[in-house]
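Only one protein chain is missing; all other protein chains are in place.
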Amino acid sequence: MKVKRDIEFLEKVEELSGQSVNACIRCGTCSAGCPFVEEMDVLPERIFKKIVLGDKEGILEKNTMWICAACFTCSVRCPRDIDIAKIMEAVRQIMLREDIDMVDIENIDNIRELPQLAIVGCFRKETG
Amino acid sequence: MAEEEDKKMIEIYVMGRRYKVPEGLTIMTALEYAGYKYVRSCGCRGGFCGACSTVFRKEGDYKLMMDLACQTAAEDGMFLVQLPFVPAVRAEFEIDELNIEENDNVMLEHYPEIARCVSCNTCTKSCPQDIKVMDYVQASLRGDIDRAAKLSFDCIQCGLCSIRCPADIKHYHLAQLARRIKGRYIDPKSSELEKMVQELKEGKYDEELEKLCDMSEEELKKVYDERKFQKEG
Partner (left out) sequence: MEGYLYYPGCTLKTKASDYEESAMAVMEALGKPLVEMDDWYCCGAVQSLTTDDLMHQLAPIRTMCCAQEQGEKELVTLCDMCYNVLKQANERVRENPDDLETMNEFQDEDPDYLAEVEIYHLFQILQDMKDDIKKKIVNPLSSLRVTPYYGCMLLRPEKAAIDDTEDPSVMEELLELTGAEVIDNPKRTECCGSYHTVNRSDIVEKRVKEIVGRAVEDGADVIVLSCPLCQFNLEYHQRTTEFEVPVLYLTELLALAFGISVGMKKHKIDPIKKFKEKDILE
């Protein structure tokens, strides 16, 4: 499979997360513990493989990082001490910093009932 | 002219162009001295209408500053531009249909972007009225409408807070909603006002009003001079 290698993307992810993606040994512990993995297009560890290969395009169209809820379960269990939540955040930020929003803030159906925590948290993670 | 030669002249830059103006003028009168005629960005000239929002830098100071042109002295080396308008669309609402008893998220509902506030305080630093802008945004987020209304009381809607906000908040519209809700729902109702409105509707004052309308100027003046200040009895 030919992949267009974007080294800048890999470097940016490592810079923003402060983590070494190459340290991943593909053991699958992160995916095994993630409570949201059923909703993801692609498992977290496959995302890392794509980052290492510099396959930026292959990642940006997936939903993995948007399903991630930053619950840190993966981070505390990784046998290589990689803070995986930070890597997910880095990929999200690379996209959000293009000034795009992944949530339509003006059209939230039950905004009257939602606790402020949910709204503030969602906007922090999903708006640019 | 001898008068002008005595006066010290300073240099200001308006949209990058250099002008010599006498020291001691406000930014507004300095621009007029330089030959600009105001068709926008000018109103009461008294620091109250919020029309003359100005963004400027002072010589030797890296900070980007904001203030009203009619209230700020022009300084040597000042580099400025005026904002004729700040784009901030107001949320639509019917004041009579806001049920704040049941809906404690009423501010968030109309201005959801307040959840993006990062507490950077840029809005407060921009305010020419020294209002605690960030504080009233935060009060709105936590549902304390009374506090938001009180803190924003002096707002003249100049828009300088909103133009720099990284969270794209429309502060002055948010504050307006808070004050309207406070006036309509939180403040105690004035029984005198309700009584007066009722009396007007019943036509209690119609006859007197008609009499006044039919009076000549001399008669009006006489009635005015002899008016009573307080209610009898």
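The letters A and B name the chains in turn, as written, and every chain counts its residues from 1.
The working rule: contacts are C-beta pairs under 8 Å (C-beta built on N, C-alpha and C of every residue); 3 or more make two chains touch, one makes a residue touch a chain.
These figures come from a predicted structure and were not determined experimentally.
Among B:Gly24, B:Gly77 or B:Pro166, only B:Pro166 touches the chain that is left out of the view. From the options A:Val52, A:Met95 or A:Cys122, the residue with contact to the chain not on display is A:Cys122. Within the complete assembly, B:Gln138 is the residue of B:Thr29, B:Gln71, B:Gln138 or B:Gln176 that touches the hidden chain. What subunit B contributes to its contact with the hidden chain is residues 104-105, 117-121, 124-125, 134-135, 138, 141-144, 166.
Taking the complete complex into account, residues 15-18, 35-36, 38-39, 67, 69-73, 75-76, 83, 85-86, 89-90, 93, 103-104, 108, 113-122, 124-126 of subunit A touch the chain not shown.
Please note the rule applied: only the chains that are shown with their structure count from here on.
Computed from the mean C-alpha positions, the centre of subunit A lies at a distance of 44 Å from the centre of subunit B. Across the interface of their complex, subunit A is touched by residues 103, 105-106, 108-109, 112-113, 115-116, 141-143 of subunit B. By the touch rule above, subunit A contacts subunit B in their complex via residues 105-106, 108, 111-114, 116, 119-120, 123-124, 127.
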